[in-house]
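To start, I am sharing the structure in question, which I have written as structure tokens.
Removed: one protein chain of the complex. Kept in place: all other protein chains.
This part shows chain A:
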Amino acid sequence: MTINTLAKGGCHREQMACFRKMEKVIVAMQDPDMGMKMRNQRLLITVIPHAMTGHDIIAWLTHKYRISEEESLHLGNMLVKYGYIYPLKEPRCLVLRPDESPYRFQTPYFWTSTRWPASELDYAIYLAKKNIRKQGELMEYEKERYSLLHKRINHTWDFVVMQAREQLRASKQRRKADRIVLECQEQAYWLINRPPVRSITLYCIQLYCNSDYYKREIEACRKALGRNRVKSSICLEGFLKYSEQYLNHDPIMQGCLPSNPWISDDTAHWTMNAEIVPVPTRLRVERWSFSFMELLNDAMGRREFMTYLEKEFSAENLYFWQACEDIRHGESSKIVEKVEDIYKNFLAPGAARWVNIDSKTMDKTLEGIKRPHRFVMDDAQMHIYFLMKKDSYPRYLKSDLYKNMLAKAIVPQETKKSVFPFMRRQRHSSPSPAQTATQAAEEEGLAKGAGANSAAGSHF
């Protein structure tokens, strides 16, 4: 569904799919064997067949689709709202009541999808009939529309009135029961398609399939055919493993400690897991072992890893990686300057933090530096990233540094149920990130730190 109101021969594409699905439900409901049980409706002396109660509708939906009553009520309401079932007692109230209120199926002739779009001419004839039948029977909004239509299609007004009279005459010759049913059906149709309050309609543009389109499709298919694929059994296991690994970290599934701030109004959970804390939580430290990306994405994890690398005399790798990230995600205007800095600090022979890249990549990078752009460091960065991932990272996880961190990490106590359950806790506001950032920038400006600090950090 799009907002594009330039309907180029557009049909109500989004709605059509829904209509067909609803029609399937309706047809199933009217199945002679498995469908709904019908009753008769008594209107004084007239008996009108094929009515059903709201309660029956809900029971049938609940049974057929194996859903809860709440959901059946919800689904049934949609069927009424879109005009497939209409209420007999209060026709203007398009709501499904779960009681003995009578409803009837709308005839397919009057389905919104059959007569799409509802025509102005038909509406004019309908209003004219109502007007002729009983003066003053039109509602306020109907009167307004009637006069508007009278102005707009004035040239066919004789035809409108003639049609209205003809139809009224023809209906007089029907049996009373049939006449009432027809009137109800028609009224229900117009209540849906010309409701008192107009809702916005959205259209979609059609796909134009010309030769260019097919040529592109063919090329895309050819490329896709040459792709390397992995067996399903391997890929799908990956999802199971991931969900299992992160299960304890998913508050919606397992809750969080000490408590979910949204439930308890206590922000301890957020404070304990802030970007930089004296002692991190155990779950957080465990997460660093899930993947190298998890470690690097966590500011504390990255800091710990840096400490480890310093000990191993390979910290320049992480500094280099950070500097490359800064280029990739930083301002376009600073690219040239940053590339020069990287060359000076990491790549030039005899550089202070010289990184060990294979000669092929080094040559390619040095060549690219002559015409610096955002992605010039990509190959070198990837090389160093995988070096750290395959070598330093696994060793870090086995190191004493990590093990100690894990050992002294906090496992927060679950907050106990309060003695006074009705006491409302104050919800404290927190400083806006925009505020902390401005303050930090000011302080940094004062201190004037140079160097390869990542500019795009988040500070929570």
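Operating definition for what follows: contacts are C-beta pairs under 8 Å (C-beta built on N, C-alpha and C of every residue); 3 or more make two chains touch, one makes a residue touch a chain; residues count from 1.
Throughout what follows, contacts and distances are computed from a predicted model.
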Omitted chain, identified by the protein name its UniProt record gives, among "Adaptor related protein complex 3 subunit mu 1", "Proteasome subunit alpha type", "G protein subunit beta 5" or "Ragulator complex protein LAMTOR1": "G protein subunit beta 5"
Omitted-chain contact residue, chosen from A:86, A:305, A:346 or A:385: A:385
Per the touch definition above, residue among A:155, A:175 or A:371 touching the missing chain: A:155
Contacting the left-out chain in the complete assembly, out of A:134, A:175 or A:222: A:222
Among A:113, A:131, A:193 or A:260, residue touching the chain not depicted: A:260
Identified contact with the non-displayed chain, of A:121, A:138, A:168 or A:191: A:121
Touch list for chain A against the chain that is not drawn: 1-4, 13-14, 17-18, 21-22, 25, 61, 65, 67-68, 70-72, 74-75, 78, 109, 121-122, 125, 155-156, 159, 163, 166-167, 204-205, 207-211, 213-218, 220-222, 224-225, 227, 229-240, 242-247, 249-256, 259-267, 269-270, 273, 292-293, 325, 328-333, 374-375, 378, 382, 385, 414-418, 421-425, 427-430, 432-435, 437-438, 455-460
